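Part of the complex only, each chain left as placed.
Each chain carries a letter (A, B and C) given by its place in the written order, and its residues are counted from 1.
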């Protein structure tokens, strides 16, 4: 039985953790969920570490909603840096699901976005654990979580390399 | 007997550590407090590490007041990054309670905010150690420490996932 | 048999991983390729660590396309910092191949740039593993990956040191 951790905050204005758990269960079975709620996003790195080490989780989804002020952007940066460090310490994935309060124009749109992104990253987390081939098939497809996918683009000209020219390309 | 560390500074203009200790004692018993005062916020990471390792604390509350100048914001960023690293080194929580000198309009309001935030984060620290279920019940409730809570928001439309469409959502 | 890892994302809008693999195979033989696709660039550091440790790769090429918004630049910074940490943890190279979405004027040019840079860095990766003397010969040559090489420059005046003058140079 695999274990998926859910780390979320009381600061966020929507129950992203609940949405992620609901979506995970819609994807399939074969895993248990362990949830850990902390005050804010800067408490998430050690919360995820505890879920991965003490809680023996195989993967954690870390959900939060940074505020709109410059100081909030800095907090998000510090939290993200810590989440990456926690992954490198454990060799396990932590899927960061952050929605910045200024990404939507009103509260209804913000809540919708928090719900959508949490659900779509829950699918990514499930894929990483149970069906990685599904991600491999979508490499470079311009996928997004929340709003529309950006989609794949095509090169304007054919391209062949010229290593003998020093790795530089002359147009 | 659990141990809670209090790390604060001589740079701060209000006794945040004292407010946090006072509030902790109002929450309940079953813990001892160990206090360590350093000059400034950049001295807090190693002070917290000492409290967690040498002082054998289970959790530390780190309190400080970054100044209003750009260089002070940078110091706060460096201190926060170190506090997160110290948590990942020990697997224990450090609740950061920073009040930026420019968060309030006058000295009276600043002191009030420093007192409030220290007290409300002391409650969060107590909850993390003694009643985590209290935090779990408040996941996504938009709680704040100091000023008013932001509160919970509702989605403008119902949401169901479409993993078969590649994790992307078409409006 | 050496092993080269390819870590890429579903967020990118062009198959940079495919281009890198195609170019690697055009350079020579003597290596196996292991590919790992994750959702976004912040998932790359631990993906590369897994390729280097669990996948026993000797080197990894990490490919991604940060978006054009300020928050995307911050994500790229966090990902790059993690990629450097992963290299220092393993003592192995991770060649970062990032193309920022705002580096080109249109989608065709962007796709072309993503393809070119992926291919030219694949050559760099191959050189690091199989022909380091090729890089040594090009030290200080102003090479670029994607657009034109900047080229080498010459000093405007001859230069001799004056260590006896305290390491400072008086014009």
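Basically, contacts are C-beta pairs under 8 Å (C-beta built on N, C-alpha and C of every residue); 3 or more make two chains touch, one makes a residue touch a chain.
None of the values given here were measured: they were computed from a predicted structure.
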item	value
With 3 chains placed, the number the full structure-file assembly comprises	5
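We adopt the following convention: only the chains that are shown with their structure count from here on.
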item	value
Separation of mean Cα positions, subunit B and subunit A [Å, integer]	23
Centre distance in Å when subunit B and subunit C are each reduced to the mean of their C-alpha atoms	38
Residues of subunit A whose C-beta touches two or more other chains	77, 81, 85, 124, 138, 141, 143-145
Touching residues (chain side subunit A, partner subunit C) in the complex	73, 76-77, 80-81, 83-85, 87-88, 91-96, 100, 121, 124, 128, 132, 135-136, 138-145, 150-157, 159, 161, 163, 166-171
Residue ranges of subunit C in contact with subunit A within the complex	8-19, 23, 26-27, 35-39, 42-43, 45-47, 49-50, 53-54, 71, 74-75, 77-79, 81-82, 85-86, 89, 106-112, 114-116, 119-120, 122-124, 138, 141, 143-149
